[in-house]
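What follows is a structure written as structure tokens; I'll ask about it next.
A single protein chain has been omitted; all remaining protein chains appear in their positions.
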Amino acid sequence: MQQVELKEKAKVDEIDLKIINFLNKDGRTPFAQIAKELGVSTGMIRQRYQRLVQEGVLQIVAITNPLLMGFATMAQIGVKADVRRLEEIADEIAQFEEVIYLVLLTGSYDLHVEVVCRDKAHLLNFLTKKLHAVEGVKEAETFMYLRIAKENYGWAGNKGTKRESV
Amino acid sequence: MQQVELKEKAKVDEIDLKIINFLNKDGRTPFAQIAKELGVSTGMIRQRYQRLVQEGVLQIVAITNPLLMGFATMAQIGVKADVRRLEEIADEIAQFEEVIYLVLLTGSYDLHVEVVCRDKAHLLNFLTKKLHAVEGVKEAETFMYLRIAKENYGWAGNKGTKRESV
Amino acid sequence: MQQVELKEKAKVDEIDLKIINFLNKDGRTPFAQIAKELGVSTGMIRQRYQRLVQEGVLQIVAITNPLLMGFATMAQIGVKADVRRLEEIADEIAQFEEVIYLVLLTGSYDLHVEVVCRDKAHLLNFLTKKLHAVEGVKEAETFMYLRIAKENYGWAGNKGTKRESV
Amino acid sequence: MQQVELKEKAKVDEIDLKIINFLNKDGRTPFAQIAKELGVSTGMIRQRYQRLVQEGVLQIVAITNPLLMGFATMAQIGVKADVRRLEEIADEIAQFEEVIYLVLLTGSYDLHVEVVCRDKAHLLNFLTKKLHAVEGVKEAETFMYLRIAKENYGWAGNKGTKRESV
Amino acid sequence: MQQVELKEKAKVDEIDLKIINFLNKDGRTPFAQIAKELGVSTGMIRQRYQRLVQEGVLQIVAITNPLLMGFATMAQIGVKADVRRLEEIADEIAQFEEVIYLVLLTGSYDLHVEVVCRDKAHLLNFLTKKLHAVEGVKEAETFMYLRIAKENYGWAGNKGTKRESV
Amino acid sequence: MQQVELKEKAKVDEIDLKIINFLNKDGRTPFAQIAKELGVSTGMIRQRYQRLVQEGVLQIVAITNPLLMGFATMAQIGVKADVRRLEEIADEIAQFEEVIYLVLLTGSYDLHVEVVCRDKAHLLNFLTKKLHAVEGVKEAETFMYLRIAKENYGWAGNKGTKRESV
Amino acid sequence: MQQVELKEKAKVDEIDLKIINFLNKDGRTPFAQIAKELGVSTGMIRQRYQRLVQEGVLQIVAITNPLLMGFATMAQIGVKADVRRLEEIADEIAQFEEVIYLVLLTGSYDLHVEVVCRDKAHLLNFLTKKLHAVEGVKEAETFMYLRIAKENYGWAGNKGTKRESV
Partner (left out) sequence: MQQVELKEKAKVDEIDLKIINFLNKDGRTPFAQIAKELGVSTGMIRQRYQRLVQEGVLQIVAITNPLLMGFATMAQIGVKADVRRLEEIADEIAQFEEVIYLVLLTGSYDLHVEVVCRDKAHLLNFLTKKLHAVEGVKEAETFMYLRIAKENYGWAGNKGTKRESV
């Protein structure tokens, strides 16, 4: 019987979590300001920030609002696929620029796909010419967004901040 | 018949998109560096950045990796709820710290809920003591994550960057 | 055992069908023009028209294109209801101005409802404040229109004419 | 990123809506009568009518009652199809004279098809020899009409008028 | 542990099966004729017939064709019910004269109900005023008959004889 | 447009129904006895009986109790099939001796099949070697009988008589 | 018609059941101890034990706790398969070492498979490289274990003993 290897967890202490919370509100908050608020040195903040980023715990990224950029049709798609090629199929679908989130999961679907489209014609085109053109995609059910009630990418046990509804 | 009011779209031009792309890779990239790469003034970058943030098009935030923080159980939950109170129910569920994403949608579920838990016992506790304790939640089906194949929060028509699998 | 009464069918002959076909293309075609095309008297066309209308076989009505009037969100809704009150529930839902078509049917849903809304917020409001507020509505699944491929209200065995897609 | 083009909406004012309402009751109402009721000139009614028709907002058509013409079996059919060819499949199905309404939609079906048949044998023949003979049709679920509770083709925000039940 | 009691099976030999086959074709076949065909005495046929009837193995009954009696709408109904009262609910539904067959079963429905109605209005009335008025009936899905392909009530291992289609 | 031909209904009057009721209880009741009970001549009963049989309204047949013949496993099977060959598939399945009832219907299944088997091994063999061996059978869901609550083959508007439970 | 053969049941009396109950608690309880408790001879216990084992009524086996051996991911999988080869498919799947329980059943699935995996990556690998690689496996839905509430392998009408939750 093969030995079990657990991925090593990063050490994240209370101060790390406080730093993450600051950056979750505004990812460009100057380290000096965070340091002042926490009563520690700027160097310490910078050091910890770099460690968290290096360990893959933390990323500071741009989040955009597709709606305000003229992309009004967001949808989730539950996909049943040829499971023998599930990982390859997932990787192919991940290439499409309309896809912003893609998960392999257990249950009545094999894949969960989240897409951003300009309008219904764009979505229809995505479904017929892109998603279903991937070999091994067998069935797909589309759920249209009515409103986003919560988005919290910088999850750290803290309360999420609601974004405006779609 | 009531007049239709379309939300005014923000103007997003090519330079804006290039700025977003830079920040999507590293949200703390100094404006001076972006300015140099694009061959424009730092002031112009700063000005555009502030306009995009003010208009709600762009946010720079921390994204964390729950797995590396000891939270190994991620799941999606499709919820059927008393639709008369759907928005209130959504807002109540959004308060739970385990919930990182929450959408109202059309189709076989009324709500899509995404959660991060430490382990199965934590998830079971979330389902029995939190989610189903919300008045008006009628049924819920849980899909467990096997692997995240794509996350692209800073969607701008560009290719997403894959994060490590769960 | 009760005697079976079949609703008497109206007699519809070949000339009636030709008249219906003319009116199906343009409901205001002058009777004189139809008469000339069919080589019969205008009086005969008028007489037959009046008989068909009186017998309920034919109606000449206005059909509008909601899309061009600023109502971009059309959907079908499959409703499960308290069947003991099914007819009353259907009649209540029929009162809503968003509803353009409503059928009681056999199968996995009890009611099929077709609605026209301005946008997703309007649809969400219709679902939460109108449809589900009707006593006896138990569950509803919404299917969003991507494109209308055929509409033929003046069905007479002839080919339908496609309207522009939604 | 491609520029979004919104289809231009037609301007429809209060008087237009009143004209539509008149024609919705009887599509052949003389313009003179409408003009008199609204206290405007017949020429103005005619002009507006022609503009609404030209812009595609309005059509005056014949609506028939299949039941009274000896076609007692109406049904809705939810179709799952090969989505790669969805638009072609929809266009093929639209050719069948039994089909009076055909929509591409999101959800558990890809196509919604509405048919009028003489009787069950006709419906069975339609399903086996026509619908399923279209290449790419994978599954279909038929819902039989029990009663039509509302039909309002001339939707303009006004209340629909109920037709006799099937 | 309670002792298992198996219902005693009746002894049915080859001659019994041959008698059943004769009666399956015409239940009024004179015993003398059967006796002659089988080369045994009429008394033996009569004796065996009476034993089979007494033991509950055999019944000779009238089978009618509802279609030819003006009852054109046959349907199967899958019912989900309050299982605590399942047997009482079954017995109540069995009282309705429209019901010709009623089974308690395992799977996605609790009860299978077969009904004969004059037309769709009769069926709609049965569903709303009778079936769903039974306390404990929770959900019901109706399947409409298109054609009966085989009926063999006198099952004895022999081939069934097809009746005319509905 | 093709003319609709309704199958002519047989005339069934009150006396016919009374005869059917007698035969429904015991299909071999002598005509003389029925005549006496109804106060008419034996010849009249015989004449009407022969007319009802000839017109296909009535059949007198043997009904057997599979349970008492050692066949303890009864089941219903919902079948999804290649609808293009639905009638041929139905006819093929109708040939199997285990099948006692077979209907083509609308809804989530295409065919409803009722079978009588000796035990679970027999049923498993029927499913794997017979039903699914028919070309065009795509999916099948089996519902096992727990109890038969009503059987009334001689339906004539009268109350059914319950048979012993399975 | 073929004669029905019932598998002969083993005779299991009260003393046998008491022996089974002892061994159900600890399968290695010395026969002498059981004999003493029941007030019979050790030889009698040994004899009965050997008979029960020989007849297949009883087995004494090791039961392990996969969780404590580093296998934290248990799941049930409902499989739809090509029923023509159902028994062969079952036998192939039974070969995989991850599979601890496998049943052919009636209902919405053809096979029920229970698996023990180290973690989600192992499960994903089992699904894609083993289960779905078996020819004839068409669809599979995975249910993840949250907690085992009861396991009673030595069923004898007695109460089961709960094992620790997963």
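Going by the order they are written in, the chains are A, B, C, D, E, F and G; count residues from 1 in each one.
Assume a residue touches a chain if its C-beta (ideal position, glycine included) is under 8 Å from a C-beta of that chain, and two chains touch if they have at least 3 such contacts.
Being a predicted model, the structure only gives us computed values, none of them experimental.
Chemist: Which visible chains touch the chain that is not shown?
Modeler: Within the full complex, the chain left out of view touches A, B, E, F, G.
Chemist: Could you tell which one of G:20, G:45 or G:124 touches the chain left off the display?
Modeler: If we include the chain that is not displayed, G:20 is the one touching it.
Chemist: Of G:37, G:135 or G:151, which residue touches the hidden chain?
Modeler: The single option touching the absent chain is G:151.
Chemist: Tell me where the left-out chain touches chain F, residue by residue.
Modeler: 120-121, 123-124, 142, 144-147, 165-166
Chemist: Which parts of chain G are in contact with the chain that was left out?
Modeler: Chain G touches the missing chain through residues 7, 9-10, 12, 20, 23-28, 55-70, 75-76, 87, 90-91, 93-95, 97, 99-109, 111-112, 116, 141-160, 162, 164.
Chemist: May I ask you to list the residues on chain B that touch the chain which is not drawn?
Modeler: 69-71, 75, 118-119, 123-124, 127-129, 131-133, 139-144
We take it that only the chains that are shown with their structure count from here on.
Chemist: Chains shared as neighbours by chain C and chain F?
Modeler: Where chain C and chain F share a partner, that partner set is D, E.
Chemist: Out of E-F and A-D, which chain pair has the most contact pairs?
Modeler: Comparing E-F with A-D, the pair joined by more C-beta contacts is E-F.
Chemist: Averaged over CA atoms, how far is the centre of chain F from the centre of chain G? Could you give it in whole Å?
Modeler: 41
Chemist: Taking the mean of the CA coordinates per chain, how far is chain D from chain E in Å?
Modeler: 44
Chemist: For chain B, jot down the residues that touch at least 2 other chains.
Modeler: 1, 4, 9, 12, 87, 104, 106-108, 144-147, 156-157
Chemist: When you draw the chains as points and link the ones that touch, which shape shows up: line, ring, star, complete, or other?
Modeler: Here the contact pattern is something else, fitting no line, ring, star or complete shape.
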